[in-house]
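I am attaching a structure below and will ask some questions about it afterwards.
Here the complex is missing one protein chain, while the rest keep their positions.
Going by the order they are written in, the chains are A and B; count residues from 1 in each one.
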Amino acid sequence: MRMFMSQFAAARPGLTAGDSSPRSTATRYRRLGMTVFALAVACSAFAQDLLIRDATILTVSHGKIEHGSIFVHGGKIAAVGTNDQVTGPSNAQIIDASGKFVMPGIIDTHSHTAVEGSVNEISLPNTGMVRIRDVLTNEDIDVYRQLAGGTTTALVLHGSANPIGGQSQIVKWKWGHPVSEWPVSDAPRTIKFALGENPKSSNFRPPPGIPAQYPQTRMGVEEVIRQSFTDAKDYIARWDDYEAKRKRGETPIPPRHDILMETMVDILKGKIDVHSHCYRADEIMMLLNVADEEGFKIRELQHVLEGYKVAKEIAAHGVGGGTFIDWWGFKAEAYDAIPYNVALMNNAGILTSVNSDSAELARHLNQDAAKAMKYGGLSEEEALKLCTLNGAKQLRLDHRIGSIDVGKDADIVIWTGHPFSTYSRVETTLVDGEILFDRQKDLSLRKQLAQEKKDRLKKEADDEAKNKKKPGKSDDDAKPEVTNEN
Amino acid sequence: MKTKAFVLAMFVASAAFAQSVIINSPGKKGTVAIRNATIVPVSSATIPNGTIVFSNGLITGVGASVNIPLNATIIDGTGLFVYPGLIDAGSHVGLEEISAVPGTVDTAELGDINPNARAEVAVNPHSNVIPVTRVNGITSVVTEPEGGIISGSSAMINLAGWTPQEMTLKAPLAMHIHFPRLRTNAFDEQPQDEEATKEAAKNYTKQIDKLRDVFRDAQAYSKASAARTQNASIKRIDRDLILEALVPVVEGREAVVMHANLERDIRAALKFADEFKLKVILADAEDVARVIPELKSRNIPVILGPILSLPPREDDPYDLVFSNAKTLNDAGIPFAIQSQDAHNARNLPYNAAACAAFGLPKDVALRSVTLAPAQIFGVADKIGSLETGKLANIIVTDGDPLEIVTHVKRLFIGGEEITLDTNQTLLYEKFKSRP
Partner (left out) sequence: MSRRFLCFSVVSLLFLAASAFADAPGVYAITGGTVHPVSGPEIANGVVIIRDGLIESVGVNVAIPLDATVIDVKGSHVYPGLIDAQTSLGFPSATATRRRGGGAGARTAAPEALPETGPSFLAFREAKLSDDDLDAKRGTGVTTIVTAPAFGIFNGQSVALNLSSGTMESRVIRNPVSQQISFNPRPAWTYPDSLMGVISYIRQTFMDAQQYSAARAIYDKNPAGYKRPDESPSLEALGGVLHRDVPVVFVADSELMIRRAEAIAKEFNVRMIIGGARQGYKMGDELKSLGAPVLVSTKWATAPTAKEDREEQPLRVIRDRQLQPTTPAVLAKSGVLFALVSGAGKTADYFAGIRKAIENGLSADDALKATTINPAKIIGIDRQLGSLDRGKIANIVITDKPIFDKESKVKRIFVDGREAKVPTEDEKKKSASTSTGTGVDGTWSFVVKATSGDVNISATLHVENGQISGTYSGDHGSGDVGNGTFDGTTVQFSIAGGGKEEAGDWVFHGTLHGANMDGTVATTLGTFPFTGSKK
């Protein structure tokens, strides 16, 4: 990575590490900051040609390639095959992966990482007007930790406090990049629904002084959903009315543009995919039926821990299932959760993925996928899809991610061993052909960062001591107490 | 097959959904020999084509060629592996059924000082969590209370038995103390307002003072009780069950599992332990790498885990928790791995494997969930390895139990073969056969 540093630093204005200004505090601090910033940015270099050589490639889509190579160009997979079949241009950076395993970046279809502020807008039963996209942050260290576990794409969701939650966002974990680059450009719009104990507030009560909120039963959850779609249809009618009047040459007063209603309308029009949190078989059936009756489609059921009980029905509706494999018993509705759920759903023809709902679990979704081999006897091929291609399909991004195929994004992870072995770990993670995690680089930077922290704190402490030395000129003495302001 | 059908029928008929219908211990402690298997005793080298014999609940022979008694039931272990049953060094198995339903949770008593709370009395032998835990080869766990500062004493239990008494191997095992934390919340970006910081510091000091007071009282009580046993003429004092529970602790006969996570808290805990000359086992301890000399000089073993957890600080290396085992191993400090879980204590072996992925030798990883916890908790004479005279807590697998894809094929606790069925496998069977 070091070879890029100088080129890159020179290319970007303002990142001149060799600033020859005087010894002012500002410059010194800024220089320190800029140096490391330059390092960090430059080391996560712009997409350049890469050749990953001599690995065991788990393509996910077309089997295993022993002693295989991948040529990455322009952020995409340009070629995949055996070592002889794939050679890159001479200027390609070579990553020697002999003895290692390569698989596509893992896709987590249930994440709450990288959200600024609360992940729930608790206040109303339908908060479809809020958008996760508005509050993404690129400062959450858990993103980096997930890259270190091989996860490269996530569906970041509103929480499960409401029957209809906010609009979610599909992102790539583009650590080091401005957050505006994280949302996947051609990803579908998505929204969160939640059924069961969480939206009916079974397990948490408002503090004293705030009344209990509707709904309190699964019946109420259904009512909220039906009412929302009913309102949406009235909203459409109002606007149709308005347009009709205008066509007739009248000047009607326009109705309100209501963000929430427009979101519901877009769901009806199929412009927003519904990913619904659910647990119990009865509430799954409820949603499948309400969807039919109200005229919208469910893309994926999430958690869906009792999916196995109604696998037939879910499959018949063409709905996917994204779940964590062995968590159970943390709530009453999770009591009948079984790790065989994934296998049973998968075998019933449901497009099934494993996801995390946890910043920690998102670091080892490969292991959850492996568990499907143990619990239910899925083959290695099927199990690999659970954390890659199937999630890509659920997110309608399988034309771009989810397998190692020519033309797809170079979201690639290099492992020390087979990803289903608990003894393996991630060495390198690429997103769009750019190395965003590399263990060796991580190790080498530790000392440097620790030193920078030490230096900065020392400088701060020294400056403070200097200021204290000046006789009696503390700013606190100079100005009187003032009232009535924050 | 018949047993399964019967169990299935029982399950369907079962009214109470939270109670297990899986048979705990069939009561048959016959003589069994497993031969032609790869035997991994842990306490000694792996035996590639070995035999293990157990009878009447105890291991009677392990080796390359062992005499098989005439009345032995022979299990052909070709292609299979035999390991000691795994041991979880810290869990809440049996104490928790549905985490969000308080009526089913018995891990944390009210108040800060509960040394007389004993985990073993609250273990539910028919919890559905127990069969689920066995599924990946765990045969014994330390089950412990949490909550407050002095949480109570833990128990080492076998995951088989019809009553808590039948299950309990050793209790009280250790006294668990969750040492007060200087900071209860994450490291806020803006400095906490002065008020909040002062409040937190005040509370912290109060808690430590409370702890110190009760320990001083326990010392005094211990002295007075001892004196009275020597000399009956000394004036009688009313019994104090709380202090009584601490007497073995202050006398150094019962170990204290000191739960502390961050460096400052660990140091404060060690200082406290020094003051009262406690026999300490450090637990949780994400910052363990920062206190190696302090642990070494005091001969303090460590319980690490859960390993699959996030580092506490933003700046901590991403593999901090994964690497701690290697650090301890390199420093020669004994350690074991805990799940700190109930429902997914079954993932204990994968926590150990995670340490091996980050530098710990594989055999040490295996040891950290077998012999090491047995040694640390003083039950190594009974469990933790395949040795003659120990309990026949044995698992037969088709591979390395620390690998996810491995299946545990058969499981023995105290020489009895326990079914690997669980409520989950029964549900699986039920819905697999839905027409």
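Here is the rule we go by: a contact is a pair of C-beta atoms (placed from the backbone, for glycine too) under 8 Å apart; a residue touches a chain by one contact, two chains touch by 3 or more.
Computed from a predicted structure; not experimentally measured.
Chemist: Given that one chain is not shown, what are the shown chains it touches?
Modeler: Within the full complex, the chain left out of view touches A, B.
Chemist: Would you mind spotting which of A:Thr109, A:Thr127 or A:Ser403 touches the chain that isn't drawn?
Modeler: Touches the omitted chain: A:Thr127.
Chemist: Which candidate, A:Gly74, A:Pro254 or A:Gly349, sits in contact with the chain we can't see?
Modeler: Answering carefully, the residue with contact to the hidden chain is A:Pro254.
Chemist: Would you indicate which residue among A:Glu139, A:Asp241, A:Glu293 or A:Asp462 is in contact with the undisplayed chain?
Modeler: Spelled out, the listed residue whose C-beta touches the missing chain is A:Glu139.
Chemist: Could you pull out which residues of chain B are in touch with the chain that's been left out?
Modeler: Its contact residues with the unshown chain are 183, 185-193, 197, 264, 313-315.
Chemist: Taking the full complex into account, what residues of chain A touch the chain not shown?
Modeler: 13-14, 24-27, 29-30, 32-33, 36, 112, 115-124, 127, 129-132, 134-135, 137-139, 141, 158-161, 166, 179-180, 198, 204-207, 209-210, 213, 251-259, 449, 452-453, 456-457, 459-461, 470, 473, 475-486
FYI, only the chains that are shown with their structure count from here on.
Chemist: Sort out for me which residues of chain A touch chain B in the complex.
Modeler: The contact residues of chain A facing chain B are 141-142, 144-145, 148, 197, 202-203, 308-309, 311-312, 326-332, 334-340, 344, 359-361, 363-364, 367, 370-371, 373-374, 376, 416, 420-425, 442, 446, 449, 453.
Chemist: Under the definition above, what is the set of chain B residues touching chain A in their complex?
Modeler: Touch residues, chain B against chain A: 17-18, 97-101, 128-129, 132, 308-311, 314-315, 317-319, 342-344, 346-347, 349-350, 353-354, 356-358, 362, 402-407, 424-425, 427-428, 431-432, 434.
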